[in-house]
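Okay, here's the structure, questions in a sec.
Shown here: the complex without one of its protein chains, the others still in place.
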Amino acid sequence: MSRLGECVSRSILAGFYVGLMLFLAASGRGLAAEPYKIGAVFSITGGASFLGEPEKKTAEMIRDEINKQGGINGHPIELIMLDDETDPTKANLAVKKLVKEVPVIIGPSTSGTSLAVVGVAEEANVPLISCAASHKIVTPIESRKWIFKVAGSDSHVVGKMFEHMKKQGIQKIGIMTVSDGFGASGREELLRLAPENGITVVADERYGPQDTDLSAQLTKIRTSQPQAIVNWSTGPTQILAVKNWRDLGMDSIPLYQSHGFGNRKNIQLAGKGAEGVRLPLARVNIGPLLADDHPQKKVIMEYTKAYEAQFKEPVSSFGGHAWDSMHLAMAALKAVGPDAAKIRDFLENTKGFVGQHGTFNFSAQDHNGLSKEDLEMVVVKDGDWALAK
Amino acid sequence: MTRKDWRIFLLTALLIAAFPWMVQPVKAVSHYVDVMVFAGIFALVCLGVTMLMGYAGQVSMAQAAFFGIGAYTSAILTGRFALDPWLAMPAGASLAALVAWVVGIPALRLKGHYLAMATLGFGVIVHIILNEEVEWTGGPSGMADLPGLHVLGWKLSTELAWYYFVWGTVFLALLFCFHVLHSRVGRALRAIHEEESAAEAMGVPTARYKVQVFVLSAVLAAVAGSLYTHFVTCLNPSSFNLMWSIRFILMVMVGGMQSLWGALLGTVLMTFVGNEWLHVFAEFEILVYGAILLVVALFLPKGLVSLFTRKPIVHNA
Amino acid sequence: MDERSKRPHAALLQLRNVQMQFGGVTALKGISYDVPSGIVQAVIGPNGAGKTTLFHCISGLLTPTAGEILFRGLPIGGLPPHRIAGLGISRTFQHVALFKSMTVLENVMIGRHPRTFSGFWSAGLRFPRMRREERRILEEAGHYLEFVGLSGERDLPAGALPLGKQKILEIARALATQPTLLLLDEPAGGLNMRETEELGELILRICETGITVTLVEHDMNLVMEISHRILVIHYGEHLATGTPEEIKDHPAVIEAYLGGG
Partner (left out) sequence: MDSFSLGSALLQYTVSGLTIGVIYALVAIGYNIIYNVTEIINFAQGEFVMLGGLFAVFFAQSLHLPIFLAFVAAIGLTGLTGFAMERLVIRRARSSTVLSLIIITIAVSILLKGTAMFWWGKNPYSLPPFSSGRPFIVLGAAIQRQAVWIFAVSAIVVVCLTLFFRRSAYGKAMLASADNPSAARMVGIPVRQMVLLSFTLSAAIGAAAGVSITPISLMEYDRGALLGLKGFGAAVLGGLGQFFGALVAGIVLGLAESFCAGYLSSGYKDAVALVILLLALFFKPEGLFGSREAAKLKRF
């Protein structure tokens, strides 16, 4: 081959690199700094998309609403939302990107992705309000100065559940958990808190998030003769648990679900089978059941109406997390402006903030601000939630 | 290495060295340095994929598993036993090498789809173990707060430091691979790909070489895994599942499997495509990703580098 | 070459009742034969007689189901082909099996494999010993190309050569392993008359360097011209052995093979 050919191929290569660089440069023209920026990382696609989806919708709804009202102190909100595809690496990258641009970040959606980013936010000194439950997200507090979370810890949920069991005289339980971050964290808390509540775990089964049949796990639990079954998962497996529990004729043993079941779609999917399923639930899901003088009644009903009108689907706990984190971020921006350090201090000192998931009382020791009293024990009755006795 | 390779090597090294200074002044793309750190880590894995699949012609759907073995060995030894990362890294690489050797001996006797299935099965098993051995691996919630990395007493605290460290490692590995390829060993690997029985009859111990190159690819992946651990400082099994094994293959495919440069180009490009550039498509991202793959596989089966190569490569029908 | 291998009929390779079965089909029904050293030797027989199967057994690509193969007195049946190549048996293939996208030179360099040593580490780290070895491989491969007359094509991809030259290249590649015994599987297949003539000369030249050549071939002119001894097999069975003259007049051979054609 000739020198000319080599020359041509080399210049094509060089041209390609130059083009690449130009593209990189051109794609980066930023916007003016006038609006207040809020970064958001949600699992809009991938395995936890059913979390990210309502979170995204809620965050966008709130942004539009506030911007229609003239923004915060005259500054419109710019929401920079990234999808982590339920992938820790992508979440990590997304937060690395956001810490350079925004003074406060909400999300990520899941415990796994949240744990993948806390280090980044911490290092960059940018406050991050996670929407996931694991207590590891905000403990140990010494290395989580910049991290907050708005989802109640699993220990609250388990505490509420055990409190109800004790009232019912249940002492022996079988648990089944999904082998993802959500299930693993629930399992840990169930096993940890059972002894101090006088409850024995007689069966401990696990399954994959995409399993198509849980009869084997349920059958195994059945052979150990528990007084109640706890299923801890999200997504389709919790419907499967209900269906299989019914089909195997195990409905004489009460079934407790985690708060992950807290979505009306789940009741529809499980159909009549779901009757009698018990679960601790945040009040955002049961706005209409609350007493009119309940402090959360107003915010929950407003959000519920707006969301259901706009998206024609029931509200969920997850959307509620986005509401809480978004409003906390906005409250901070309103009070102290777009300064990361001040926002952090503001958040840490926030008390009595009434949100969808409870009344938040943050402190230097507690970056979650919720307790098990922010949950209600509900039971599925006539295809809807009802407060459990 | 041929002189042409040396020229591309220097040109690319220069470009990589200059890259941060080109993007960092532009605020909106300054975080591209982060993306490039990941691209560099993935590139180490992909160099192994190229050696194994592109040159020796052996399919492996288990590279994410070796990536994970390296990452978790580093994480467990440094996080739970407070071992120095520089000792944990070779430990991870050795474990990956040992596992690759044990699995490779029976697996690499298989060919084609059967080999693909065997490696795929092995990869999924590793992923399940990472998920289930909660005591060691932290299970599905993974491990957090892992230590960072010090190089010669210097903590790699900024992305820029990481960038140069990771890409330095990539270029060392690249050099190693190039030297292997332009040697007796490299020729033997290519011979195995083209005519295994002829290679065997010419005195090439094909079984041993296949296992060795499998081990090499596992070691590269494991080293990448260790770097990943100390860069991200947290781990989660979902970064090491089958989808990632497939992604590594795709990166190499897009760049061009029969060239180390292709592997590099493909890795960088697909890391940007997967993490950056498709965000504009929002929810359509997955479709655009699929479409890119389809177009490359259909119309550029030898990858992007085939646009630059001069001589047509002769192929067996 | 040492004295011993020059002595005619010192058996270099001994076949003892070699049998090969595939499923229910018996391809070799027990071949016994001593390959004398230092001569050109042909294996002939009608199609399907089992000639290529015999080569596969000797070179280790197939393991005989029964019988024994001794090379220089050592049993080699069941050894992997690369070990057998290392011991000094090399071969070409009936259907050309070159590394087509590699260059002509690289193909021959592969042939040096059993006589060289560097592994992954010394290659990847470019130890001085490996670089010396690499230079030597290059030089020696060049010699072999020169020997067969392909020096002009050394940098072409092997797949780009015409068939005749591919056949020659395969021989060069096999020679590069420094064999004591060279097996050529239909080397003249697909060659024209002039090429065949040159091939015959090449084979004789190879034999002159002390390498024992055994070939399977259908071109009778070539076989008769260059062979010192001929083995005839028919339906997997030993039919006759002898000099070309003896074979030409052997009644069983004429009936089974020449007469039939």
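Labels A, B and C are assigned to the chains in the order they are written; within every chain, residues are numbered from 1.
In this text, a residue touches a chain if its C-beta (ideal position, glycine included) is under 8 Å from a C-beta of that chain, and two chains touch if they have at least 3 such contacts.
Here the structure is a predicted model, which means the values were calculated and not measured.
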item: Visible chains that the absent chain touches, using the contact criterion stated earlier; value: A, B
item: Contact residue for the chain not shown (choose from A:I80, A:A124, A:L193 or A:M250); value: A:M250
item: Touch with the omitted chain, as defined above, among B:W86, B:Y114 or B:W154; value: B:Y114
item: Chain not shown: contacting residue from B:N131, B:T169 or B:S183; value: B:N131
item: Contact with the hidden chain (one of B:A56, B:V99, B:I249 or B:V305); value: B:I249
item: Touching the absent chain when the full complex is considered, from A:T58, A:S111, A:S155 or A:S179; value: A:S179
item: Which of A:G70, A:G208 or A:P295 contacts the chain that the document leaves out; value: A:G208
item: Subunit B residues that touch the omitted chain in the full complex; value: 53, 59, 106-107, 109-114, 116-118, 120-122, 124-125, 128-129, 131-132, 242, 246, 249-250, 253, 257, 283-284, 286-287, 289-291, 293-294, 297-298, 301
item: Residues belonging to subunit A that touch the chain removed from view; value: 45, 47, 49-50, 53, 176, 179, 205-208, 210, 212-213, 215-217, 219-220, 222-223, 225, 235-236, 239-240, 243, 247-250, 252-253, 265, 269, 271
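By definition in this document, only the chains that are shown with their structure count from here on.
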item: Shortest chain-hopping distance from subunit A out to subunit C; value: 2
item: Taking each chain's C-alpha mean as its centre, the one farthest from subunit B; value: C
item: Distance between the centres, which are taken as Cα means, of subunit C and subunit B, whole angstrom; value: 41
item: Whole-Å gap between the CA centroids of subunit A and subunit B; value: 32
item: Contacts with two or more other chains, residues of subunit B listed in rising order; value: 311
item: Subunit A-facing residues of subunit B, complex; value: 4, 7-8, 11, 15, 22-23, 26-32, 34-35, 38, 131-132, 134, 139-142, 144-145, 159, 232-236, 238-239, 274-275, 277, 279, 282-283, 285-286, 307-311
item: Residue ranges of subunit A in contact with subunit B within the complex; value: 1, 5-6, 9-10, 12-14, 17, 21, 24-25, 27-30, 44-45, 47, 82-83, 86-90, 92-93, 96-97, 100-101, 111-113, 115-116, 118-119, 134, 136, 143, 179-181, 183-185, 206
item: Residue numbers on subunit C that touch subunit B, as the complex places them; value: 59-61, 80-83, 85-86, 90-91, 93, 97-102, 106, 109-116, 118-120, 123-126, 130, 133-134, 137, 157-160, 173-174, 177
